[in-house]
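Just one protein chain is left out here, and the rest sit where they should.
Up next is chain A:
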Amino acid sequence: MNRRFRLWLVAVGSAGLAALLVAACLELPDFGGAWHPYGDRAVRASLDRHTANTVASVNFDQRAFDTLGEMTILFAAVLGCVVLLRQTRDEHRARPEPADVEPPVRRYALIVLPVALLTGLYVIAHGQLSPGGGFQGGVVAATALHLLYLGADYRALERIRPVGLYEVGDAAAACAYLVLGLAGVLAGTAFLANTLLPYGTFNTLSSGGTVPLLNAAIGMEVACAVVVLLARFLDQAVEIEEESRA
């Protein structure tokens, strides 16, 4: 297909779609209205179960089944990366060379690393109380570890990051989420039902029933998954070389 024909197709297709979307957006409810059918119900349900952060209540209680699917998408993406970025027959591993790092960069990275890690863990732990939660905190904690790659070099990162262990952690966290869900079925209520634990005192770390547990499982899964994902891509960039170049 030549360039001109392709551009014509794109022009016709996008013009039609744009017209459709603009017409649809004109019919949307006005901005700033007072009509929030789902929001009102979600806030009420979240307060009923002593979960201060309504978003966490939606994620880990009201629509916890969606979160199961989303967590599994990440899990499957990691598994897919492990398979696709494997070392193939015509590739070999080269040990990474030690690298020199400018002292200011090194100092900054090593100071910020523990702070960032702690921030990540804090965001996970307070997911049911304040904005944040397992998904966000997991990413912060996982990327914090990689400050070591900036501050020192790849070998230092590899020492604190046994990828195999993180892969097991990823799978174990996913299983933990599922087991918490199955506990509801075994107890005779429903899958992922938040009826097993007391709801606790509003706005404390242990409030919300199973919400903090599911949130922690997600935090662990995301942190491990991001570490493994980055490790696979860094391996390809730093360590794995094609046979012909060697």
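As a working rule, contacts are C-beta pairs under 8 Å (C-beta built on N, C-alpha and C of every residue); 3 or more make two chains touch, one makes a residue touch a chain; residues count from 1.
By definition in this document, contacts and distances are computed from a predicted model.
Peer 1: According to UniProt, what is the chain that's been left out of this complex called? Choose from "Spore gernimation protein", "Aspartyl/glutamyl-tRNA(Asn/Gln) amidotransferase subunit C", "Cation:proton antiporter" or "ABC transporter ATP-binding protein".
Peer 2: "Cation:proton antiporter"
Peer 1: Using the touch definition up top, pick the residue from A:V55, A:L79, A:V101 or A:L197 that touches the left-out chain.
Peer 2: Selected residue, touching the omitted chain: A:L79.
Peer 1: One chain isn't shown here. Among A:G120, A:G134 or A:G181, which residue touches it?
Peer 2: Touching the chain that is not displayed is residue A:G181.
Peer 1: Touching the missing chain, which residues of chain A?
Peer 2: Residues 1, 6, 9-10, 12-17, 20-21, 23-24, 26-29, 35-38, 41-42, 45, 58, 61-66, 68-70, 72-73, 75-77, 79-90, 164, 167-168, 170-172, 174-175, 178-179, 181-182, 184-185, 189-195 of chain A touch the chain absent from view.
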